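Below is one structure. I have some questions about it.
Every protein chain but one is kept in place in this view of the complex.
Entry: subunit A
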Amino acid sequence: MRTLTSTLISTFAVLATLFSVYAVGQASIRQHEFETEAQRQLYQTLIQELRCPKCQNQNIADSNAPLSEDMRDRTYTMVMEGKSREEIIDYMVARYGNFVHYRPPFNWYTSILWWGPLLIIAIGVGVAWMMSRKRKQPLALSEEEQERLKQLRKPNHD
């Protein structure tokens, strides 16, 4: 009984996911027709990757802002003209900046995004290594300290 229920639930989950993906895809390609499957796929990838400049965090596939509509139309036109993925992204970036692409390019301004996490890991490893090295060191006492220790260790005869 239990297995049947869980099977049913997972089937529903899969169906729901499939349906929602299908619905989203339908909403954004409804008005566009493609000659080849490759064109359709390129268009789909691009509208998922390009970000709506008017919205705070939405790609142009999900956004129904008029500007996103314009950008989808432009993407469609360029795909049909046979432009490559890079050409279309460059075209959008040249007008709206790196903001429009969800994958920031590697340059001086964005280097912190790429190297930041590595740098933090390196600092962490460095600190851990230094701490472990410190712990291993035998207690080194100066002559003065040795002398004092000897004094302290002397049995008290009072």
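Rule of thumb we're sticking to: a contact is a pair of C-beta atoms (placed from the backbone, for glycine too) under 8 Å apart; a residue touches a chain by one contact, two chains touch by 3 or more; residues count from 1.
As a working rule, contacts and distances are computed from a predicted model.
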Request  = If you had to name the missing chain as UniProt does, which of "Putative ABC transporter ATP-binding protein", "SusD family protein", "Carbon monoxide dehydrogenase small chain" or "DsbE family thiol:disulfide interchange protein" would it be?
outcome  = "DsbE family thiol:disulfide interchange protein"
Key: Option from A:Q31, A:Q56 or A:Q151 whose C-beta touches the chain left out   = A:Q56
Message = If the hidden chain were put back, which residues of subunit A would touch it?
response = 53-54, 56, 66-67, 70, 74, 93-97, 99, 142, 144
